[in-house]
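What follows is chain A.
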Amino acid sequence: MRLQLTEIRIAGFGGQGVILSAIVLGKAASIYQGAFATMTQNFGPEARGGACSAQLVLSDSPVLYPYITQPDILVVMSQEAYARFGPELKDGGIMIVEQDLVRVSDHKQEIQVYSVPATRIAEELGKRMVLNSVMVGFFTAVTLLLDADAVRKAVADSVPPSFRELNLKAFEKGLEYGATALTATPNTADPDLHVEYSRE
Partner candidate 1 sequence: MKADPRGVLTGTHFMDGDHACCEGALAAGSRFAAGYPITPSTEIVERFASRVPTVGGTFIQMEDELAASITLQGAVWGGAKAFTVTSGPGFSLMMEHIGYAAMTETPCVFVDVQRGGPSTGLPTLPAQADMMQARWGSHGDYEIIALCPNSPQECFDLTIKAFNLAEEFRVPVMFMMDEVVGHMTEKVVIPAADQIEVVPRRHTRKPVDEYLPYATNGDLVPEMAHAGEGYNFHVTGLTHDEHGYPNMTPQIQDKLVRRLQNKIRDAADRIALFEEEQLEGADVVVVSYGITSRVAQRAIEAARERGLRVGKLRLITAWPFPEKKIRELAANVKAFVVPELNLGQMVREVERAAAGQAKTFAVSHAGGGVHNPEDILKVIVEASRCQAA
Partner candidate 2 sequence: MPGSLINDLGNPVEPFLRSDRMPHIWCPGCGIGTTVNSFARALIESKIDLQSLALVSGIGCTGRVAGYVKLDSFHTTHGRAIPFATGLKLANPKLNVVVYSGDGDLSAIGGNHLIHAARRNIDLKVICVNNLIYAMTGGQTAPTTPDHSITSTNPYGVFEPSFNLPHLVEAAGAVYVARWTTFHVRQLSRSISEAFQKKGFSFIEVISPCPTLYQRRNKLGDGLDAMKYYKEKSKVRHGAPTNEVGLTMTGEIVVGKFVDRDRPDYQTMMRTQYTESLGERFVEQPEMVCDCS
């Protein structure tokens, strides 16, 4: 699978597994898919407790510039993250939101929005903690960026062994939910992410 340079931001609040989500996706790309990934995260007082954000750059050639300049994909898991990072999403980019935690309003950009009740799905599986694996599964399905099997492997070796099965289950749930969302949304076949204007 060709992987052109893609800039991703994942943001939410502490405890949602924001950083772990980025690690899983980065691992999938760089270890299980033979591409390159560079992950950075916000440090300092802003990283303690409240807001939390990770930046991930994926490419099939070595990543030079370590930061994102303007994300192609934005994953937001809190209203605060949505308000702060929403405006920076690239025209034609993809926004993935935790639908129970983020109320989407108007955007000035032309973007594709995909929503998932990741927390609710995780709770139904018995552990709220695995919401990030739901999110990663959903991400995999709607972005078509990474090979699902590569991400599955990355999930499996990024979580504690005792929670592996549950996380994999959460990943599959997210993946399924994403596949449904994808078919329900027009203009999803374009792998270059330049989707037409759409608003949920």
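The set was built so that all candidates are chains of the complex that A comes from, given by their letters.
Structure notes:
We adopt the following convention: a residue touches a chain if its C-beta (ideal position, glycine included) is under 8 Å from a C-beta of that chain, and two chains touch if they have at least 3 such contacts; residues count from 1.
None of the values given here were measured: they were computed from a predicted structure.
As listed, 1 or 2 are all part of this complex, and the one touching chain A is 1. Here chain A touches candidate 1 in the complex through residues 22-23, 26-27, 30-31, 36-41, 43-44, 63-67, going by the rule given at the top.
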